[in-house]
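Quick one: structure below, then a few questions.
All protein chains but one are shown in place.
Lettered A, B and C in written order, each chain numbered from 1.
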Amino acid sequence: MDSALIPEGVKRCPTWKFLLALAIAGAVLLWGVVAMLMVWFKGLNQTNMNDYYGFALWIWADLAFIALGGGAFFTGLLRYIFGIKELKNIINYAVLIGFICYSSALLILAIDIGQPLRGWFIFWHANVHSMLTEVAFCLSCYFAVLCIEYLPLVLENRQLDKVPFFHNLSHNMHETMAVFAATGAFLSFFHQGSLGGVAGVLFGRPFAFRTGINIWPWTFFLFTWSAAAYGPCFTLFITWLTEKITGKKLVKDNVVELLAKIAGWMIITYVVAKIIDTVYWATVTAPSLGFKWTFFYSDNPLYGKWILLTEIVLCGIVPGLLLIFGPTRRNPAARVIALLLGVLGVSLNRWVMVLQVMAVPVMSFDKWVLYYPSWQEVATTLLPVAYGVILILISYRYLPIFPQEPELNPIAPYTPANGAEATAGGQAGDESETEAVGQAAPAGA
Amino acid sequence: MKQEQTQHRPKRYGMVIDLDKCTGCGSCMVACMAENNVSFKKDESDKLLSITWMRVYKITNGKPFPDTDICYIPRPCQHCAGQHEGHSPCVSVCPATATDYSRETGIVSQIYTRCFGCRYCMAACPYHARYFNWWDPVWPDGMEKYLNPDVSPRMRGVVEKCSFCFQRYQAAKNKAYLEGRRELEEDEYQTACTQACPAGAIVFGDLNNPDHLVHKMVDPDLKHGGRPRNPEVFRLLERLGTNPKVYYKSGRQWVRKAGDNYLPGEKPGADMHKSHS
Amino acid sequence: MSSQEDKVKTLSETPADCQAGQGSGGGPFIVLFFIIGFVASLVVGWVIFPKVLYSQKSQPFDFNHRLHLEQVDDGCQSCHFFREDGSFAGVPKLEQCIDCHEDVQGESEDEAVFVEQYVAKEREVPWLIYSRQPNCVFFPHAAHIFGAKLECRTCHGDTGTSESLKPYEENRITGYSRDIWGRNIAGFKSNTWDRMKMDDCAQCHETAGIHDSSVQTGRDACFVCHK
Partner (left out) sequence: MKVDRRSFLSLLIGGAAGTALSPLPWKLTDDLSIWTQNWPWTPVPPRGESYYETTTCTLCPGGCGIKVRKIDQRCVKIEGADEHPVNKGGVCILGLSGLQLLYGPTRIRTPLKRVGKRGEGKWEPVSWDQALTRLADKLKEVRAQGAPEKAACLLDSSRGTVGHLFRRLMTVYGSPNFFTMPSVEDAYRAALKLTQGIEARVGFDLENADFVLSFGCGLLDGWGSPVRVFKANSTWKENHATVVQIEPRLSNTAAKADHWLAIKPGSEAELALAMANVIVGRNLYRSEFVDGFCENFQGLKRILALHTPEAAAAATGLAPEVVVKWAVEFARASRPVALYGRGQGRTAAGSLRQCMAVMLLNALVGAVNRAGGMWTVPDYDYIGWEEPELDEVARAGLERPRADGAGSGKYTPASSLVQRLLGSGAGQLPEVLMVARCNPLYSLPENGAVKDNFDKIPFVVSFSSFMDETAANADLVLPEHVYLERLEDVPVTAGLSCPVIGLCQPVTEPRWDTRSLGDVVIALARKIGDSAAAAFQWDDYEACLKETLEDKWDTLEERGFWYDAEFRPPAWEDGEGKFRLAGGKLDEVLQADEIVPAGDPAKFPLILVPYDSIRLAHDYIGDPPFMIKAVGDDVLKGKDVCVQINPATARKFAVSEGSIVQLITPVGKARVRVHLDEAVMPGVLYVPRGLGHTAYDAYLAGKGINVNALIGSLEDPASGFDAAWGIRAKLAKV
């Protein structure tokens, strides 16, 4: 019944399945909205945060979402600035994922502040020395860029495209996309970096504190680099997930492998930088403040040395090498494992840079403090995930996200033979699509 | 003429707490709460959710009975100057300029109506001197009568902290203006905790003023962030370079050592004051 | 979903209409509608909104400042005086008025209200204070009067010579007196006393040029005026 909206040349699952998927994701979304409203109306006492954990799950979610959304700016940079043509086949999806991640981050920031109605003070009464100000400005600006990048895609909807104004607008926007991509890359450099700076400048927190260049601590650069390295991993991983759920090949292997290869090199270079940073921090910065580096991993198993090993080796060197090395990169299983490890690695890094910072005592007589989120925090963190799933469901159904899809999945004129085949394929895809709504949430989280 | 000259001599208000005199009685905590309209809840035993601008930490030397020893460390906001005057851990990170550092007094301010509750300053403060209003403050019926009009009660969702009882400075300045003065006498501006301390363990005044007792006790090296020259005086987390204006005095070595972090085998010494930038 | 469908239907059924509307018939109407929307919202924003935003309250009874000013020796400070601790007493309390107003003076109705309703019953007059600053503000009159030697008029305008009290307007959302934001809804002012917002304080402090104590803003430190 919505066939008129579905792009030409592709096939989509029956409406009821689509609606069912929407309903499931919508239920999670609703749960999150209830929690969000509770937080807004009753205050942050709905969380398990406290005066030692002023930053907790939400800030981590912000940092992680933005790192994972980094695929958008980096792919854009590669596509429009470095002119890597092949990537046009995945850039739409990268933009969509970026859009979801950034809008989610903004929403969570709006929930995370004690006085939401004063949130605009960060712009109006900005303290330009604060990394958070930099984050807010660049994040908002870049989100605007993402909107501009996403808009032409929306306008490419079959029906919207019929409106000449929209058609022309979309076309013209495509023309100027390089400008936006450049702007986006520039802004991303600063907000990804300033998110790293958020922790790195805390000279009262030796676990987070890093030296650096001028006002920018090393984490500034590490965060930008890691977002560029791991963001595409997330884009590729979600693309793979989408392919699995729809049961269709959506992006050609050469495109995927190209981006994966670039990500691999980025990861490896990042890990090298990360190792240098960690060693310098552990041997110079921390000791100069009176801390042996092992102290930060000494109190409980959650914040043990396994974190360093996991971050650097398991989720750094391993996926980096898997993606650089041709045979493993071309092997879908190995590649997906690498991508997944990358996604986990960057999420873990962001977790550590927020929550472990809060856990470690600084005054010699203070205590380690651990924290677990309240259900309201979890629900509001899943809210954007559900929202992301919904936006992907809708966008995939009605917008030509994957330019290669019609080519890879031709809809042949009906014959009994291929008709049955197509239906079977479609059904298999549809089934997994409905099932996967539930799966997508934990995967995204 | 003299008045003209001294008019803009910046102050550096600070505090010295004699930990050997401090008895851990808690008067400073309550004096602060009473002076500054600090709210309270039915259960305040979770100290991670308990607003105490002045918090008295109890520390121990960790030795077994009967060699064990304890000491109390009252901890107000340390009013850090940072590596360069005003680069306090918290002031530098506040995105909305809700917390500020005054060159005239050296006091780190917190404006509750400006704060929008991002809590970045709390993450930045190694002393945990900043507190968030997780709940709306509620005074039992009738108790709101004792609230001090010189300090605005905070609303839910903002950060608060010790202000060195700045309202008392404002009041003292008012009187000085009326009397045609610009400068305050040492005893005209004292914090509520200093005034209340039954042991007289807290001394407050202008570290820049050699006549003030704080200056005499600390003998601050003002060229190096106010580092104490008196060997019995120390600051909390000196090595972080926060340059606090709250000093502690103790004759006990283990207490002084507890004020900072040291590598295994490292001994507290003068050259520990390393700048990291 | 249904609106989506609707759209699909309209768009797909009448492509000709679309074209036509775009090209000829729709044009002027579109502009007209734009103008209607534009003008209407301007009227709402500039005229109706301020009327709705502020509630009008009248004072308990009228007061003639000019008349009183003529009777006293020490100008404004005769009634609006400083206490010994340097704090400013603000609006006078009943006990200051009572010396003269034990009995009804003159024939004004307001005087009668005052004496009968308040003096006789020993009730304080619940004046609505135009220049009331919010609770977060510490405004030291002493610093401005004795330190900076400002005149009352600089901030309070000609209140001292007024012969009657204007209605008190209260912002329904914030509870502030209208005089804080100023009469002009857009926030423009032509006299120093037209507004009493933080910006006005800051502007004057900047003009005075002696204050730069805030590390963050390079202006006056926040605690100079806040509590």
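Going forward, a contact is a pair of C-beta atoms (placed from the backbone, for glycine too) under 8 Å apart; a residue touches a chain by one contact, two chains touch by 3 or more.
Remember, predicted model here, so these are calculated numbers, not experimental data.
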Missing chain: touched chains present in the view: A, B, C
Omitted-chain contact residue, chosen from C:S108, C:N171 or C:T217: C:N171
Candidate in contact with the missing chain, chosen from B:V16, B:C197 or B:V218: B:C197
Of B:S50, B:Q83 or B:N209, the one touching the omitted chain in the full complex: B:S50
Identified contact with the non-displayed chain, of A:A23, A:L37 or A:L117: A:L117
On chain C, residues whose C-beta touches the chain left out of the figure: 10, 21, 25-26, 29-31, 33-42, 44-46, 49-50, 53, 83, 85, 87, 89-90, 134-136, 171, 173-176, 181, 185-187
Hidden partner chain, residues of chain B it touches: 18, 20-21, 23-27, 29-31, 33-35, 37, 40, 42-47, 50, 52, 56, 58, 60, 62-66, 68-72, 112-113, 136-137, 139-149, 152-157, 171, 192, 195-201
In chain A, positions touching the absent partner: 115, 117-118, 120-121
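The criterion applied here is as follows: only the chains that are shown with their structure count from here on.
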Chain whose average C-alpha position is farthest from chain A's own: C
Computed distance of Cα centres, chain B from chain A, in Å: 41
Interchain centroid distance [CA atoms averaged], chain B/chain C, Å: 37
Multi-partner residues of chain A (each touching 2 or more other chains): 127, 129
For chain B, residues contacting two or more additional chains: 94, 97, 114
Touching residues (chain side chain B, partner chain C) in the complex: 8, 10, 85-87, 91, 94, 97, 100-105, 107, 109, 111-114, 150-153, 163, 166-167, 170-171, 173-180, 182
Residues on chain A engaged by chain B in the complex (per definition of touch): 43-45, 49-55, 112-116, 118-119, 121-122, 125-127, 129-133, 136, 198, 201-206, 209, 211, 285, 287-292, 357-358, 362-366, 369
For the chain B and chain A complex, residues of the former touching the latter: 46, 48-51, 57, 59, 73, 89, 92-98, 114-120, 122-128, 130-136, 155-159, 236-237, 239-242, 257-264, 266, 272, 274, 276-277
